[in-house]
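To start, I am sharing the structure in question, which I have written as structure tokens.
Just one protein chain is left out here, and the rest sit where they should.
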Amino acid sequence: MKLHLNKKAITRMQGIGIIVILVVIAVVGIYATLPSPGPGPTTTTSAGKGKFVIDWWYESSGHYPQSADQAAVYKAQMERTGIITVNLHAADWPSYKKNRDAEMMPVYVYGWYPDYLDPDDYVFPFLHSQGGGWLHMNYKNPEMDKLIEQARAISDPTQRDQFYQQVQKIMVDDAAIVPVFQSSAWAVTKPDVGGVVLDITQNMYYWLITPPAGKDTLVVGTTDSVETNVDVAEAYDFFGLNVVLNTGAGLVYIKPGSGAGPNDFTPGLATSWNASADGLTWTFDLRQGVKFSDGTVFDSSAVKYSFDRSLSLYLDDSSQAGIGYKDIIDSVEATSKYQVVFHLKIPFAPFLSLMAFQGSFIVNPKLAPMDKAVNYVEGDAHASNPNDLGPYLLSSWSRKAGKDYEMKYDANPNYYGIADGYPKTQHIVIRFYSDATALALAMKSGDVDMAFRQLASSDIKSLQADTTVKVWQGTGAFIQYICFQEKIAPFDNPKVRQAIAAALNRQELVDTVFLGQAVPLYSMIPNGMAFHQDAYKILGDANITFTVSVLQELGYG
Amino acid sequence: MSLRSYVIARILLTIPMIMLLLTFVFLVVRVLPGDPASLHFEKQVSPEMLLDFKRRLGLDKPLIVQYFEYLVGLLRGDFGKSMQDFSPVSQQIFSAFPATLELAIFSSIIMVSVGVVLGVQASRSYNSARDHSIRVFGIASYAIPVFFLGEVVIMIFAIYFHLFPAGDRIYPGMAPTGLTIGGLHWSSGLFVLDSILEGNPTKLGVSLRYLFLPSLTLGTVLCGIFIRLTRGNMLETLQLDFVTAARARGIKETTVVYGYALRNAFLPILTMMGLQFAALLAGAVLTETTFSWPGLGRYLVDRISFRDYTAIQGVVVFFGILVAMVSLAVDIIYAYLDPRIRF
Partner (left out) sequence: MKNEKLQGRIVVQLLPQLRNLRQRGLAGWAILIGAAIVAAMAIMTVTSPWIRPYDPIVINVGPILSPPSAQFPLGTNHLGQDMLSRVYSGGAIMFQVAVLSVIVCLVVGVPIGLFASYLGGYTDKVASLVMDSIYAFPGLVLAIAIAAMLGPGVVNMALSIAVVYVPSYFRIIRSQVLTIKELPYVEAATIMGAKSRTTLFRYILPNVIPSIVAIATINFADAVLTSAGLTFVGLGLPVSTPDWGWDLTYGRRLLPSGAWWVIAFPGLMVVLLALGFTMMGEGLSELFNPRLQK
């Protein structure tokens, strides 16, 4: 009897307890469904526009390193001013480019690798109204255009210095584009892999790398993929150009590991060269005895064909159109079987550097039709790649579910550098990974011999402490910068752009996101390059007073 | 009712269900936001470009026409064209599917074995601490998000202890090539099967190593229901007369339990496997993303970030048809094996 009563009492207590708790949950739950208060008090003065709201865009599919982290830091830094609210928007890389072309992003972050190693390559594609057209910022300053055109047409460094000083000053006055940081290149390999060169060109020269002991194949993992194709006339993404570099050949090369100075050019398909006094005519003597993969002899007709083709195709997304080859080169002449002459429109100072760039590489005329680009062909690597004068032949290229899966390079038996012992590794296998985490895990578990692009800074830091791998650091020439869409008010006002630039704390960004693996950048011309000035320093770092005063003047706050 | 009429009736029932599902997915993708093509471009795009885009995907036609084309297309195995490069989605689905299938198979093996063994253990020590802790484990394992468990498993087994790899399906160069007769290749896409067909034990070992962690994760999260099912079934069965009789005859306890009593649970477990197939697929989506496993689930997630709505629709439809087929198959097998159930 007693037991029975006790059980009843317990059950009743449980019942009441449950009801009480359920009521608590219901009340709390309803409270929780009320919109949660924002991060800070939203103060609006009686006669004011309220806070300045920025729709800030970034790319979210891993094309740039740690974009989401960067965005979070930009947002925090802007909002520290107390007068700005940032709404972050993300887009995957293809959509990001579409949005850029549609000119709908008020503020967006972009990046840049050098094509040719000259300050012009960091200035013309950004600050010149035509050269910068691909960015769709709608920035146009005729004075700036004139200065840039003058600077790229002379070779005397002192004169160029004066021009670029002016350019950088106006750059800050207009604040159309704001450089943020410059970062190093990183590669991770097994300890017994050697020959990895990470120089200022940001190129990856696979033919210099020695494989792990006792093996003739190097397995490389990467998160990159080919964006368009590997045709010289269209490829303009990092990985596509890298395939061109390793399977194709150019007239000249920048000596790997050098600083890309005027004396650092080495023969490629050309053995010697000289320029006329006025800089408008360049003559190249070509290497003899070089053959294409089908046995055809390489000669000046192939060079002329390659350039004629690129210049006539001139595809919108090609490197030739982006750099403005047609503004530089007037015509290419095959003066004899092994000599080519370039007639230029302007005395382009970095012309030799441009010839070392993959956009100037020579294709196999039999594999590259004059009227269209060469695209990926499922199951046929040979038909997908018109380059075959380089150290490697592309022997296999496979895709799975629409994404690049694996590529194989085999040593090219016709390569002219074989006599010198290149390529050092006979076979390269490139495996494409879906994200940095998968790549880092693969490197740690030894699935790949080398990991190159893009590992997160935290991964690199932990790999530096890992004795089972070797971490290589290179010279940085990759930069990231903030763009403004001048079609969208109030970003057409240079003062507003300056205010945003001033609120940045580059050192904090670099330390937080990249753990010190990048350096702050105060000009579009990178640190270490000729004519660089820390131009943006004049606006200060985390200069909140400046930002607030400018925005308040415009009625915000 | 004979088996044949049951099968026919069951198939007839499946058809409207699939139709409903297809229609539902179609409506979700076309009607909900209004226009998947504009949504793909987010905001501004020139009207001509939008129209051209729609034309290439067949999205410019009136809704009814689109609906019929969609249904007819599915009959032919056409799951639409990807918004990214207009390539057929079916091609990509079939190239990614074997990976998911292999994951599903091995996860099922773990799910059922762990569930049954634990369920049996629990039933044999009824109401003990062991029983209660197993039951709690069964409930708790379902409360763990599968990707969290995956991350924990990666941390422990792949990063700290370096025991198993945790990314992708195999390392470069090790993909099994399957059966080769003369100059002809055939591979199923299931690496374990292919490496057996190829006769390559190294590749078999590697494939299994890569399979282990993802299958363990997915199998553990879903085993709870099998624990409960087995336990309940065993508790009832172990009290039945024939079990007592077998024990009385002196047959070893383990044989009694696993040999005789467990047979009773066979059919319910089979049915439950069929029912759990949908949950398996759903869990596979998350597991594949966590382990970078190149299957259909990860393909779906990729397509989401690219706002490729036609591909998303194709994958979802494929999943739906798959689940319907599997549950049909399970019902038919069940009806074949158990004469009592015939409607």
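Order as written gives the chain letters A and B; numbering starts at 1 within each chain.
By definition in this document, contacts are C-beta pairs under 8 Å (C-beta built on N, C-alpha and C of every residue); 3 or more make two chains touch, one makes a residue touch a chain.
It should be emphasised that the depicted structure is a prediction, and the values quoted were computed from it without experimental measurement.
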Q. From the list B:82, B:217 or B:290, which touches the chain that is not on show?
A. B:290
Q) From the list B:75, B:143 or B:181, which touches the chain that is not on show? A) B:143
Q | Candidates A:436, A:504 or A:518 - the one touching the absent chain | A | A:436
Q | Touch list for chain B against the chain that is not drawn | A | 16-18, 20-21, 24-25, 28-29, 32-33, 36, 39, 139-140, 142-148, 151-152, 154-155, 159-160, 228, 232, 278-279, 281-283, 285-286, 289-290, 300-301, 304-305, 307, 309, 312-313, 316, 319-320, 323-324, 327
Q: Just the residue numbers, please: which parts of chain A touch the chain that's not shown?
A: 7, 10-11, 14-15, 17-18, 21-22, 24-25, 28-33, 36-37, 39, 68-69, 71-73, 75-76, 87-90, 435-437, 440-441, 444, 456, 458-459, 461-462, 508, 511-512, 515
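Everything below uses one rule, namely that only the chains that are shown with their structure count from here on.
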Q) Distance from the CA centroid of chain A to that of chain B, rounded to the nearest Å? A) 39
Q | chain A residues within the chain B interface of the complex | A | 60-61, 91-92, 94-95, 98-99, 102-104, 217, 219, 400-403, 406, 429, 431, 433-435, 437-439, 441-442, 444-445, 447-448
Q.
Which residues of chain B touch chain A once you look at their complex with the stated criterion?
A. 41-45, 82, 84-85, 87, 92, 95-96, 154, 158-159, 162, 165-168, 171-173, 292, 294, 298-299, 302, 305-307
